[in-house]
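One structure is given below, represented as C-alpha cells, and several questions about it will come after.
Note that one protein chain of the assembly has been removed; the remaining protein chains are unaltered in position.
Letters are used for the chains, namely A and B, taken in the order the chains are written, and counting of residues starts over at 1 for each.
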Amino acid sequence: MIRQASYGAEARIGWLEWLPFAAALAVFFALPEYVPFGARILVYILFALSLDLILGYAGIITLGHTAFFGLGAYVAGILGAKAGVTDPLLQMAAAGAAAAVLGVATGAVILRTRGLTLLMLTLAITTILLEIANKATNLTGGADGLSGITVSPIFGLFRFDMFGKTAYLYCLLSLFIGWWIVRRLIYSPFGASLVGIRENVVRMHAIGAPAYARLVAVYTISGTIAGCAGALLMQTNQFVGLNVLSFEFAGELLVMLVLGGVGRIYGAFVGPLVYMIAQDQLAKQFPEYWYFGIGLLLVAVVLFARGGLLGIADAIARTLRGASR
Amino acid sequence: MRWGVRLEAFLSALVSVAFHGAAYGMILYVISVGLSVTMGMMGFVNLAHGVFAMAGGYILITALDRFGVPYPLALVLAFVLVAAGSMVLERLLYSRLYTAGDLAQVLFTIGLIFIAVATARLLFGTMQLLVNLPDYLKGQVSVLGRDFPAFRVFLITFSAVMVGVLWFGVERTRWGAMVRAAVDNGPMARAVGINTRRLFTLTFALGSGLAGLGGALGAEILTVQPIYPFEHLVYFLIVVAVGGLGSLRGPFVAALLIGITDTACKYWVPQFGAFFIYVATIAVLLWRPTGLFGVAHR
Partner (left out) sequence: MRIKHLIGILAAGAALVLAAASPAQTIKIGVINTYSGPFATLGDLIDKGFKLYMKQNADKLPPGVKIELIIRDDGGPNPDKAKQLLQELIVRDKVQFLTGVVFTPNALAMAPLTAEAKLPFFIMNAGTSVITERSPYIARFSFTLWQSSYPLGAWASRRYKRAYIAVSDFAPGHDSEAGFERGFTEGGGKIIGKVRIPLANPDFVPFMQRVKDAKPDVLMAFTPAGRQATQIMKAYGDLGLDKAGIKFIGPGDITTDEELPNMGDVALGVITMHHYSAAATRPANKAFIAAWKKEYGEKSWPSFMSVGGWDAMDAIYYAIREQKGKLDPDRTMALVKKYKNPISPRGPIAIDPATRDIIQNEYMREVKKVGGVLANVEFETFEQVKDPWKELKK
C-alpha cells in the first residue's frame, strides 16, 4: 500500500516537483472563473499532505484528522466572528497553535495504543469536537454554522472578494510553505526514523530510537498543518459548518489521498485535484451515482491498485522503461 | 410531604430512563455482538458493520409494506437474507483482505459504506422510513402499575431471549467451543484441525444476520435511512471497543451502559448531548486499551 520513502539524492528538489506550482499559477491567469474552485482544491491538497505525513509515512491509521482541520477552522472563524480578530495571518496562527495543543495533548495520550483502540480514540476525539461545535451554539452557530465572519485584507492590501483571487494566491503560498516543510521532514533522518517505526517498531526500540516521542512529534506537526488548512478553508469561504468535523468529510479526504497514492508526497497533489474536478463535472448531474462510484473506486483501489493513481503511473512507467530496453 | 412527591417523581423518571435505556442498549448489543466476535476472531476491521443492520431494517420495511408479510416472518427474513448476503460478500471480497493490513481494511470498508449508502438512496429514496407495526405490538402495556410502550417491552424481552440463545450456543455447543478457540488462539486452533476459514465464514454470517435482525427490531430507535452506517458507526465501535474485542459479555455490559447513559443524558441534561459518553469512552480505553473484558492478544 505504501511506497518506500528514501532520502539522500532524492532530497534535492527535482524540476518535476515545481510543476504543480507552475501549473497552479497558470490556472490563476488562464481560468479566472475557476479560481474560487481552485482555491478549495489547494486547501484540500494541503490537508491531504498533512494526512499523508501520519498515514503514509508514520503509519498511524486515524479517522480523526479532521479534528485538527475542524478545530483550526472554528478557532479562526470564532476569532473573526466573535472576538474581532480579523487579521487573516493572526487567525491562521491561532488555528495552528490550537491544533498543535490538541495534537500534543491527545497524541501523548493515545499514541501509546495501536490498532482498533487507536482508531476508536481518534474517532471519539473528533466526535467530541463535533458535539461541542453542535451544542455551543453561541460560539459556533451550532447546526446553522458560523457565518458573519470578518476577514480583513492581507497586509491591509489584498481583499478577500467573491472572485477568490486573493484567496487563491494566499492558499497557493500556504501550500508551498506546507509542502516545503513536509518535504524537508520526510527527506531527513527524522523522516527515515518514521518509516522505521512504521515498518518495524521493535527494531527501532532495539537501536535506541525514541519511537513514541517521534510519533507524538509528527502527529503534532501534521495536526498543526491540518489546523492551518482548516483556517484557510474558513477564510476562503468566510464560513464554517459542522461538516468539517463529520465522518463523511473524513472519508472523502481519505478517498482523495488514497486515489492519488498514499505515502508519496505528490499523491496528495494528484488525488484531490482529480477527485474535485470529477466531482464538479459528474456529481452535479448524478449525485447518487457519484457517491456509489466513489465507494466502488475506493474498493477497486484497495483490491487492485493500492498505490493509487501515481502507483498506476509508476507501473506504466516501469512497463514502458522495460519495453524500451 | 414534598420530599415524598419529589422522590416518587425521581424514581419514576429513573424507571423510565432505565427502561428506554435498556431497550436502546439491547438493540446496540444485538447489532454489535457480531462485530465483536468477527473482529476478535479474524482481526478484521469491519467499519461497514452498520450496513448489515441498515439492510435488515430496509428488508423488514419492504417485506411489511410492499409484500404484506406478517411481522414475525419479516424479522426472520431480515436475519436470513442479511446473513446470506454477508456470506457472499465475505467469500468474494472480504476474504481477499485478511492479510492486507489495517489501512487497506479500513479503506475497503469505508468504500463499502459509500456504496451501501448510495444504493439505499437509489432504491429507497432519501428519507427515513417508518415501520408499520402490527396492532398487537402497538399501544401500551401495564407492568407493575406503570404504562410502558408495548413495542419496547417486546424489544427487551425478545432481545434478551436472543442473547440467551447466543450465549448458550457459544458456551455449550461444539460450534461455540470452536469459536472460542479460534478467538483465543487462531494458529493453535488450526493446528488441532479446526477449519477456521469455514468457521469464520459461518460466524461472520451469523454476526451479520444478527446485525440485520437488530437493525430490523430497532428501526424505531435507530431510524432506517441511507446515512445509517455513518450515523451509528461510532456507537457500534464504542460498544465493541469498550466491551472488548472477541468477548460476548463485554459488549453486553458496554451496550447497556451506553444505552442507559445516553438516555439519561437526553432526559436530564439534553444540552450536553452525547458528550459524556465520548469522554467516558476515551477514559475507559485509556485505562483498559483492550476493553473492559477484552482478550488481549492482538
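Following the convention adopted for this analysis, a contact is a pair of C-beta atoms (placed from the backbone, for glycine too) under 8 Å apart; a residue touches a chain by one contact, two chains touch by 3 or more.
The model shown is predicted, which means the values in this text are computed figures rather than measured ones.
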Chains shown that the absent chain touches, full complex: A, B
Selected from B:L7, B:L73, B:V88 or B:L130 as touching the chain missing from the view: B:L130
Residues from chain B at the interface with the omitted partner, ascending: 9, 12-13, 16-17, 20, 24, 121, 125-128, 130, 138-140, 147, 149, 151, 220-223, 225-227, 231, 263, 266-267, 270-271, 273
Touching residues on chain A - with respect to the absent chain: 33-34, 36-37, 40, 134, 137, 141-145, 147-148, 161-164, 237-241, 243, 284, 287-288
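Throughout what follows, only the chains that are shown with their structure count from here on.
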Chain A partner contacts - residues on chain B that touch it in the complex: 39, 45, 93, 96-97, 100-104, 106-108, 110-119, 121-122, 227, 230, 233-234, 237-238, 240-241, 245, 271-275, 278-279, 281-282, 285-286, 289-290, 298
Residue numbers on chain A that touch chain B, as the complex places them: 1-2, 55, 59, 61, 63, 109-110, 112-113, 115-117, 119-121, 123-125, 127-128, 131-132, 134-135, 246-248, 251, 254-255, 258, 262, 288-292, 294-299, 301-303, 306
